[in-house]
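The structure appears right after this line, and notes come after that.
In this view, the complex is presented without one of its protein chains, the others remaining in place.
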Amino acid sequence: MSETGSGVPAQSGLQEAIEQQRATISELLTPVIEVWDGILALPIVGSVDTARAQDMTETLLERIVATRSEIVLLDITGVPVVDTAVARHLLETVSAARLLGADVYIVGLSSRTAMTLVQLGIDLSHITTRATLAKGLALAFSRLGLAVIPQLGNTRHPVSPDRETP
Amino acid sequence: MARVPIIRLGDVLIATVQDELYDHDALQFQEDLGQLLERGVAHGVVLDFSTVATVDSFLARLIGAIAAASQLLRAAMVVVGLQPAVAVTLVELGLTLPGVHTALNAEKGLALLAHLRRDERVG
Partner (left out) sequence: MPTCVAMSALAEAGGSRQWRVDVAGEEGIVAARQQAREAAKGLGFGAVDQSRIATAVSELARNVVRYATGSCGDVQITELASPENGIGLEIVVRDAGPGIANVEQALRDGFTSGQGLGMGLPGARRLMDQMTIDSVPGRGTTVTIRKWRH
């Protein structure tokens, strides 16, 4: 590592900036959302390579611990291509979360992805899937013993008009 | 290194695994636990790994073996507190501990054991 005249290593400042940016990008690409007490949602958008999959898994696990969540909704609707490599990464994420005591439901599975998973030739009997995030959430609620009950007598509130007119 | 301490809490045994366990201590624990379960002392076991920084294939396999044996001895076992770094490493080694119940911490582990016990009575 080279040093500037002032004695401060020139490389470390740049290195830090790069690290910081990487962390920010990682957070943006892998938003782990706490949709309910104990339920996390992880919508994946875009392609997933090994580095991203590892990042995603680590972030997810940290959030599972921090929020003490027991259910994760992994939404892959936004992943364009799920080949065997990506499928393997996803299953590793599921396995890792399970080791922490959290159940992962995969939602947004296309039939092509289903075929890819089957082709991997591994035991998929423990994988829970639902067609949409909403359905996954419904299952999560029922697992946690929760129910959404419509309030009697109250009609749905209309959307408030925008008061601010330019 | 010392033995893995096993505490009894009603119908459940709680064992706190120390970091950097020697092989012979792990095997000794397996035997100690087996003897306790054999006597019908408990129907649930919580294996707490929250202070363990490294779990290699030997320990992972031992966990699997202990879980299977416990089931034969009519006790449910739950592994709690595995650290994220450990979980990632185990999965990369292909050791996903199939058939082993897991929970985030001892509290949730106990809740899971109670749940399993209820299911067992009904089923």
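Letters A and B name the chains as they come in the text, with residue numbers starting at 1 for each one.
Criterion: contacts are C-beta pairs under 8 Å (C-beta built on N, C-alpha and C of every residue); 3 or more make two chains touch, one makes a residue touch a chain.
All of these numbers come straight from a predicted model, not from anything done at the bench.
K.L.:
Which of these touches the unseen chain: B:D23, B:E38, B:E107 or B:E120?
P.N.:
Of these options, the touching residue for the absent chain is B:D23.
K.L.:
Looking at B:V55, B:V80 or B:A103, which residue reaches the missing chain?
P.N.:
Here the residue in touch with the unshown chain is B:V55.
K.L.:
For the chain that got dropped from the picture, name the residues of chain B it touches.
P.N.:
Spelled out for chain B, the touching residues are 1, 20-24, 53-58, 61, 83-86, 88-89, 92-94.
In this text, only the chains that are shown with their structure count from here on.
K.L.:
Can you compute the centre-to-centre distance for chain A and chain B, using the mean CA position of each chain? Integer Å is fine.
P.N.:
The separation of the two C-alpha centroids amounts to 28 Å.
K.L.:
Provide the residue numbers of chain A that touch chain B in the complex, in ascending order.
P.N.:
54, 57-58, 61-62, 64-65, 68, 70, 92, 95-102, 123, 126
K.L.:
Show me the residue ranges of chain B that touch chain A in the complex, using the header's touch definition.
P.N.:
Those residues of chain B that touch chain A are 79-80, 82, 84, 86-88, 90-92, 96-98, 102-105, 108-109, 112.
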